[in-house]
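For reference, the structure discussed in these notes is given below.
For this depiction, one protein chain was excluded, whereas all remaining protein chains were kept in their positions.
The first chain written gets the first letter, and so on, giving A, B and C; residue counts start at 1 in each chain.
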Amino acid sequence: MNTSQDKVTDLKRAISKYVAQGSHISIGGFTVNRNPMAAVYEIIRQAITDLHLYAHSNGQGVDELIGAGCVGKLEIAYGGNGRFAPTCIRFQQAAQDGAILIEDYSNYQMTLRFLAGAMGVPFLPTRSSLGTDITDRWGFSEELRKDDPKLPDDKLVIMENPFGNWLDTSKVVLVPAINPDVTIIHVQKCDRQGTLRMEGLTFSDIEQAKSAKYLIVTCEELVDTSELREYPDQNQIPFFHVDAVVHVPFGAYPTACYRYYDYDPIYLNEYAEYAKDDTRFKDYLNRFIYGTSNHRELLDLIGQKRLKSIAADPRTGYASGLDRR
Amino acid sequence: MNTSQDKVTDLKRAISKYVAQGSHISIGGFTVNRNPMAAVYEIIRQAITDLHLYAHSNGQGVDELIGAGCVGKLEIAYGGNGRFAPTCIRFQQAAQDGAILIEDYSNYQMTLRFLAGAMGVPFLPTRSSLGTDITDRWGFSEELRKDDPKLPDDKLVIMENPFGNWLDTSKVVLVPAINPDVTIIHVQKCDRQGTLRMEGLTFSDIEQAKSAKYLIVTCEELVDTSELREYPDQNQIPFFHVDAVVHVPFGAYPTACYRYYDYDPIYLNEYAEYAKDDTRFKDYLNRFIYGTSNHRELLDLIGQKRLKSIAADPRTGYASGLDRR
Amino acid sequence: MTKKKMKFDYSPREMMAIVAAREIKDGDIVFCGTGVSMLAAMAAKHISAPESVIIFETGAIDPKLEEIPLAVSDSRIMYGSSMNSGLADAFAIMQNQSTGQHVVGILGAAQIDMFGNLNSTTIGNYVNPTVRFPGSGGACDVASFVGKTIIFMQQEKRRFVTKLDYLTSPGWLDGPRGREKEGLSKGGPVAVITNMATMRFDENTKEMYLDGYYNGITPKKILANMGFGIDISRAHEIPPPSADELRILREVCDPQRLILG
Partner (left out) sequence: MTKKKMKFDYSPREMMAIVAAREIKDGDIVFCGTGVSMLAAMAAKHISAPESVIIFETGAIDPKLEEIPLAVSDSRIMYGSSMNSGLADAFAIMQNQSTGQHVVGILGAAQIDMFGNLNSTTIGNYVNPTVRFPGSGGACDVASFVGKTIIFMQQEKRRFVTKLDYLTSPGWLDGPRGREKEGLSKGGPVAVITNMATMRFDENTKEMYLDGYYNGITPKKILANMGFGIDISRAHEIPPPSADELRILREVCDPQRLILG
């Protein structure tokens, strides 16, 4: 919550100011699209650990945070990354090794939980997951829940419909609100005050943003206020939710950013190869993340030619005809 | 729910097909803006009575439906119309005469009730109205509720927070979902299949539209599918919710339609004068509504000069400098 | 009474708008209704709180307001805003745990009681009312959720009542623990601004007391225009509008005098 006129800062400062060891965080995007990767890499560089991460299907960003050892606890719906990883590889490894504590929800439930936080209500109802193990098996123990004031006492609550059989519904699952300490999203356009515009699908970014105590926005373009205010219908989040604005071109790379660039299939395929082996994954981290001091340097490793190959076709918004094998 | 390619029809047919005596309906817009007035006038011309009307603050449309005797029961948050009627005059009269049965909610509660219907859940929670007479006094008796399967057994339910004090919330008010038989909205642009675009504020139109069993859309412009699909981010309602598309220029007149025309202060001021007296209000109905066979004829009564005076300034989207005294 | 005024003369409505504007600070998110509350919010932004933000329940965030809107759905609030959305989003801002406590809501009503509870629904029996008012609109929501509310009232005996005919919008309910008992937000009414005076609420009892009176008005006259007694021992005279405040209100906010009359 911040009404000031100028929130522009750099990524190092934004991450060190708002993300700390043990912070409860969420990141925007979905699998291979619009993950705030520059911010993810900066968290890894700053070696922030023991994060409590709330994810629906954030894919690439989640897997890299887990792989780099930043995550202690994870509430998640889906740890996959489209065709590039039917199950995210470092996520799978960490789960099987017991290296992180995981609690499962569905995608809609995670979205409703962010929405509840955004709306300021303690829960929202759904019929999803009645009769399943999502309602029966809890990843976090009652003790752990009691010890952490940032966690609700119950994973979820099943309730009879208090309005009888209204809407042909006998029971509902109530899922508890999430209010992350910080949410980080990457958007196409933002002004210095935080008025912003996402293009293409918004996933759950809007709910994640509004539910957070602090909101960091990275953007492809830092634009004039007048440009965004000419079409206010297309802006998605009240600017006073925004605490930091960071201009990071290619800030979602190697995931896609609609109308700007596509995902990089070479990077994602190579990542999958690195991720399969602990030693090679360390090489990956050393070369691409610890070995670069910021996102610009990481992009330099990739080179202009690769970046040009994924440039969005102005007609379709993605790299039409890109070789994606 | 309708996936067909071409839903274009005329207003007479759309109203007679979907709106019947006793129907539960809702209309879009808010006070002096984007009310589906052409459709409202057609309902009045067809003399459809005993409607159960769900309203938040729909203002002009609600007052005219009540004044014309179309409404039997009303669930409403606000019966006012901005500076033109601090309390809507025919609404006030009907309430004081006991001519209609009224049940009160707040604007947010009505919106949540439509949202619950749109989401397919029997209720949504809020902290609004705890400790007030909105929770204590019911407009519809328990008997009436039991007799009408389209009404929930309870106006609302107050519940302890099942997640303890999660989100510093001890109690919530659960408000029941609404699924109107039919919702009518007026929008700026629509194609033959029902892909549509509202410009400016959307009020609760989206929730009202998605919660309805049938949805009638009137539009300023009937446009090509390709035009709307070039910027899908700006379209608001999945087309398969739409059952009928009707092309009605000035379909919101005398209320405003952003980027097309302003409200007509002369009409709204004159309406307030007519509405103050039963006999004069009959004159109003006879002249403007029963005396015209469709919206085009009503607009002809107003004349091109008046319509030109409220034409939207392309820069601001309203009639800049309009004399609004 | 003539509408032409001397340069430093001013109407009660102008005074009310300016007194309310003075309540608004940088960092406040101001929820606006129609009429004088809108003028107050606009005046604050131009005078003392440029980093306050005006929002409307209909979904507009920080619109340009080149011309004064006559309703909260007026197209004039859709132009030049930071964002246009709808009711669901607007009220969520007020109920949201991070933003809601920064919202200052400006409300009006037909009746008020000593704890700042409001009636804008009915006089007489609820089902067969003597007088029907518009109802809550967003008022009950705002009063339930936000950090602070400011209430505009006409100073009349029939409006300041010991018992409301209908409690539409919660103030402090029955006293200091009222809101907490019912489960409402920590916030509540902080000021009642009338055509004669400003009342506030005692920190401990949450009962209304006279905080300030306008030039030419006595505390006695104020009490004579209320249906219940209040503490007047803390009252002081409120400074009249400055030339600058009046100029901005008249020339920038409402040059057509659509609200000022």
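Basically, contacts are C-beta pairs under 8 Å (C-beta built on N, C-alpha and C of every residue); 3 or more make two chains touch, one makes a residue touch a chain.
Remember, predicted model here, so these are calculated numbers, not experimental data.
*Asks:* Taking the complete complex into account, which shown chains does the hidden chain touch?
*Replies:* A, B
*Asks:* I'm checking contacts with the chain that's been left out. Which of B:88, B:121, B:187 or B:201 qualifies?
*Replies:* Here the residue in touch with the unshown chain is B:121.
*Asks:* From the list B:123, B:239, B:261 or B:318, pick the residue that touches the absent chain.
*Replies:* Spelled out, the listed residue whose C-beta touches the missing chain is B:239.
*Asks:* Among A:1, A:115 or A:298, exactly one should touch the missing chain; which is it?
*Replies:* A:115
*Asks:* Would you mind spotting which of A:3, A:26 or A:57 touches the chain that isn't drawn?
*Replies:* The one listed residue touching the chain not shown is A:57.
*Asks:* For chain B, which residues reach the chain that was dropped from this view?
*Replies:* With respect to the unshown chain, the touching residues of chain B are 1, 3-5, 117-121, 179, 193, 195, 210, 212-213, 228-229, 232-233, 235-241.
*Asks:* Which parts of chain A face the unshown chain closely enough to count as touching?
*Replies:* Looking at chain A, the ones touching the missing chain are residues 29-34, 56-57, 59, 76-84, 86-88, 91-92, 95-96, 98, 104-109, 111-112, 115, 126-134, 137, 139, 161, 167-172, 200-207, 256, 258, 262-263, 312, 316-318, 320-321, 324-325.
Keep this in mind: only the chains that are shown with their structure count from here on.
*Asks:* Pick the chain whose C-alpha centre of mass, unweighted, sits closest to the average of all protein C-alpha coordinates shown.
*Replies:* Checking distances from each chain centre to the full centroid gives B.
*Asks:* If you average the CA atoms of chain B and of chain C, how many Å lie between those two points?
*Replies:* It comes to 27 Å between the two C-alpha centres.
*Asks:* Calculate how many whole Å lie between the centre of chain A and the centre of chain C, each centre taken as the average of the chain's C-alpha atoms.
*Replies:* Each chain's C-alpha centroid was found; their separation is 40 Å.
*Asks:* Could you list which residues of chain B touch at least two other chains?
*Replies:* Where chain B meets two or more other chains at a single residue, that happens at 126-127, 161, 167, 169, 172, 200.
*Asks:* Please list all residues of chain C that touch 2 or more other chains.
*Replies:* 60, 78, 80, 84, 95, 97, 145
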